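Remarks on the structure that follows.
All protein chains of the complex are present and in place, except for one that has been dropped.
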Amino acid sequence: MRTAIVDHSLDPTALLSEVAQVGNGAVLLFVGTVRDVNDGRPVSGMEYKAYRTMADRELGDIVREAAVQFGTHDIVVEHRLGVLGLGDASVAIAVAHPHRGCAYDASRYIIEQLKQRVPIWKLEHYADGTREWVGAAHQPGGEDV
Amino acid sequence: MRTAIVDHSLDPTALLSEVAQVGNGAVLLFVGTVRDVNDGRPVSGMEYKAYRTMADRELGDIVREAAVQFGTHDIVVEHRLGVLGLGDASVAIAVAHPHRGCAYDASRYIIEQLKQRVPIWKLEHYADGTREWVGAAHQPGGEDV
Amino acid sequence: MTVTVLLFASYADAIGMSSLAVDLPPGATVNDVVDHVRALPGAHRLPPQPLLAVNERYARENHVLAPNDEVAIIPPVAGG
Partner (left out) sequence: MTVTVLLFASYADAIGMSSLAVDLPPGATVNDVVDHVRALPGAHRLPPQPLLAVNERYARENHVLAPNDEVAIIPPVAGG
């Protein structure tokens, strides 16, 4: 098990080999990338910022929970911070398990929890030059933040 | 979309780049590998055979179904035949989609359907030198085949 | 008419062949092919209702055959 919040570009393939074990019949790799459109607006890039010490801790907690719940320690998660271009990988989650069902469930658990709990924010850079914090407008009662 | 039944070793990483598109926020790669133990018996290798023309057609059908059902054409599946060693990849499924939920669901659909419908068989080579067709003993009424 | 019958994996091993040509009367069904194969040595190892395919598509026992059809008797699949 390993988690990292990093400032350099991700190498998802390296994560695959890191979790591979001859006892595992299934390896699942999730890669999240920067899309060119969000809510119909053309995007030119994305800037990720974090409450870094807490993000590190929270991400570690999530992976430990997944390890217990789904029965594998062969999990590696990396999340990138900084300015990313279109198509760049922002997050990579590799899970290996003797059985595929648990690999899928563990991977899904980690990405869903990550998106709910890990204090990371993204500033979307739009093609028209404007920028906006993603999700800020959707906070109940906080439409204008 | 592309499917292939191949006789050479798989390159799962190449599949990742094949499905990547700047409109897709999520890429999911499933890799199935040969385990060292099955039902408690030490395994030394695995031999995959197929009804090749039908396997090709059935695999293509499955991927077309997934494309319609989950709304993405960015799917590549390769299945290897022949004698594989421990840890070798037998199947790789890459799916990219604008949204992660659909990527997970499509990937899972493809592997589950593949295991139910694609006419591929595996002859497990055990460490004690014996060999057995996987699943043959579990056919209802066919325990002795 | 003649149809080709394909056997695979544990079924090919049990019966000792991977394909055979079978002569059948017009109107014969997949079931007639299975009956024919059941008469071969080793075929007692086939399950009561094996999976069947005609021309690379899964088919039922009562599927009516045409000349030169390819009938496959398919052991439990184990891909992945």
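For clarity, chains are labelled A, B and C in written order, and residue numbers in each chain start from 1.
The rule is simple: a contact is a pair of C-beta atoms (placed from the backbone, for glycine too) under 8 Å apart; a residue touches a chain by one contact, two chains touch by 3 or more.
Not measured: the values here are computed from a predicted model.
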{"item": "In the full complex, displayed partners of the excluded chain", "value": "A"}
{"item": "For chain A, the residues touching the chain missing from this view", "value": "32, 48-51, 53-55, 57-58, 79, 90-91, 111, 114-123, 133-136, 138-142, 144-145"}
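Note that in this section only the chains that are shown with their structure count from here on.
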{"item": "Length of the line joining the C-alpha centres of chain B and chain C, rounded to whole Å", "value": "25"}
{"item": "Mean-CA-position distance for chain C and chain A (Å)", "value": "50"}
{"item": "Shared interface positions of chain A, touching two or more other chains", "value": "100"}
{"item": "Per-residue multi-chain contacts in chain C, two or more chains", "value": "80"}
